[in-house]
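First the structure, in the form of structure tokens, and then the observations on it.
Note that this complex is displayed minus one protein chain, with the remaining chains in position.
== chain A ==
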């Protein structure tokens, strides 16, 4: 059970389509990425039921196929999971309350975007918010009928969130070279030297990001902790699978602007007049075998 019972109750009191309130989803700030959480994760990426997260993108059986045709079963893969028209391509690792996700979704309406968050109730908040936003969009009168706000491209059907410990289970969700963008926004800094393995960027973990990213794909990092920025740059730039993107080019990337502006943490830092350190890295091709 996630969250104290009274919070859960309050959460369930809201009507369908009503925006979830963060205060009912708060949770202790830090989760230990090394301990055995009661996590659920697919044993293999092909076993993941993405249809529950992106129902609009489920592959449809061609109408011409008769119902009893065995070909119809091809809508299910070897794990009896419904096939999808698209795969997730953008991942926000440690997405928190999902500010970045909901800002990115309308900007790339044909791309599936996923937040991954280790804290149960925070992940639930993002899921509930995605559902509420979708419903709002569906209930919007058409633009021609004089709606005050124009409908949002994609109607938030392309954004969702899962609860996951990405430091352990990234390859359970994503196949090799599946992703084109990974966001690492305001990760927990883990100051103590002996906890560096708990950081979301490390020499060895970077190999996993490289594995799920397609060559040419990007890793975006942002933090207000300068030491962590230096650490992330050092480790990603030194990793043979990544090269840092020149600052000029990075600043020209719309995703960088969105990441600065729309993350929850980004807004907080803004209010406090803090600095934000950004770095972007490109996934290089694997070297030829020796």
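Everything below uses one rule, namely that a contact is a pair of C-beta atoms (placed from the backbone, for glycine too) under 8 Å apart; a residue touches a chain by one contact, two chains touch by 3 or more; residues count from 1.
Operating definition for what follows: contacts and distances are computed from a predicted model.
J.: Missing chain's UniProt protein name, "Distal membrane-arm assembly complex protein 2", "Ubiquitin-conjugating enzyme E2 G2", "Transfer RNA methyltransferase 82" or "NADH dehydrogenase [ubiquinone] 1 alpha subcomplex subunit 6"?
T.: "Transfer RNA methyltransferase 82"
J.: So which of A:17, A:106, A:153 or A:189 would be touching the chain we can't see?
T.: Answering carefully, the residue with contact to the hidden chain is A:189.
J.: Which parts of chain A face the unshown chain closely enough to count as touching?
T.: Residues in contact with the chain left out: 1-4, 27-38, 43-45, 96, 118-122, 167-169, 171-172, 176, 186, 188-198, 202-208, 210-211, 225, 234-235, 238-241, 264-265, 286-287, 289-290.
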